[in-house]
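Since the structure comes first, as structure tokens, the remarks are kept for the end.
Let's turn to subunit A:
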Amino acid sequence: MNPVNYLYLAALLFTIGATGVLIRRNAIVVFMCIELMLNACNLAFVAFSRMHGNLDGQIIAFFTMVVAAAEVVVGLAIIVSLFRTRHSASVDDASLMKL
Partner candidate 1 sequence: MSFPLLTATAALPALGAVATAAVPAARRTAAKWLALVVSLATLALAVVVLVRFDPDGARYQLTESHAWISDFGVRWELGVDGIAVALVALTALLVPFIVLAGWHDADPLETGSRRWRPTQGFFALILAVEAMVIVSFEATDVFVFYIFFEAMLIPMYFLIGGFGDRAHEHGEKAAATQRSYAAVKFLLYNLVGGLLMLAAVIGLYVVAGNFSLTEIAEARANGSLHMATDTERWLFLGFFFAFAVKAPLWPLHTWLPNAMQESTAPVAVLITAVVDKVGTFAMLRYCLQLFPEASKWATPVILVLALISIIYGALLAVGQRDIKRLVAYASISHFGFIVMGIFAMTSQGQSGATLYMVNHGISTAALMLVAGFLISRRGSRLIADYGGVQKVAPVLAGTFLIGGLATLSLPGLAPFVSEFLVLVGTFTRHPAIGVIATFGIVLAALYTLVLYQRTMTGPVKPEVSAMPDLRVRELLVVAPLIVLLIFLGVYPKPVTDIVNPAVKQTMSDVHKKDPKPEVEAAK
Partner candidate 2 sequence: MTAQHLAAYTTSTGEAFQFWVLGTVAVVGALCTVFMRRAVHSALCLAGTMIVLAVFYLANGAYFLGIVQIVVYTGAIMMLFLFVVMLVGVTAADSLKETIKGQRWLALLCGIGFGVLLFAGIGNASLTEFNGTGQANANGNVEGLASLIFTKYVFAFEITGALLITAAVGAMVLTHRERTERARTQRELSEQRVREGKHVPPLPAPGVYARHNAVDIAGLLPDGTPSELTVSKTLRERGQIRDVSAEALNDLRALEQRAEERLERTAIEPATFKRPEEASK
């Protein structure tokens, strides 16, 4: 078999994650979907590094993880404070951005 399939897999996972972001209302689940998308990207990076035979792809994946970690920390913090204030983790409840 051919390592390009890893890329196809990554694409598939990414798409699933994205769709999840769009259709789920629970903020936490939305976050998980984002994590899924990031991981898909990581997979793609890793596969690329394997293609080109150097480690830069892995490095990028590594950085992605770090950034993802940071993002999760902040994001979850936001969710928690949101939940505290409006007792709900639904992203639809935070809809004050409309005119």
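The definition used in the following text is that contacts are C-beta pairs under 8 Å (C-beta built on N, C-alpha and C of every residue); 3 or more make two chains touch, one makes a residue touch a chain; residues count from 1.
Selection rule, in plain terms: all candidates are chains of the complex that A comes from, given by their letters.
Please read all numbers here as calculations on a predicted model, not as lab measurements.
Evaluated over the candidates 1 or 2, subunit A touches in this complex the candidate numbered 2.
Note for the complex: subunit A touches candidate 2 at residues 1-9, 11-20, 22-26, 28-29, 31-33, 35-36, 39, 42-43, 46-47, 49-56, 58-59, 61-63, 65-74, 76-81, 83-84, 87-90, 92.
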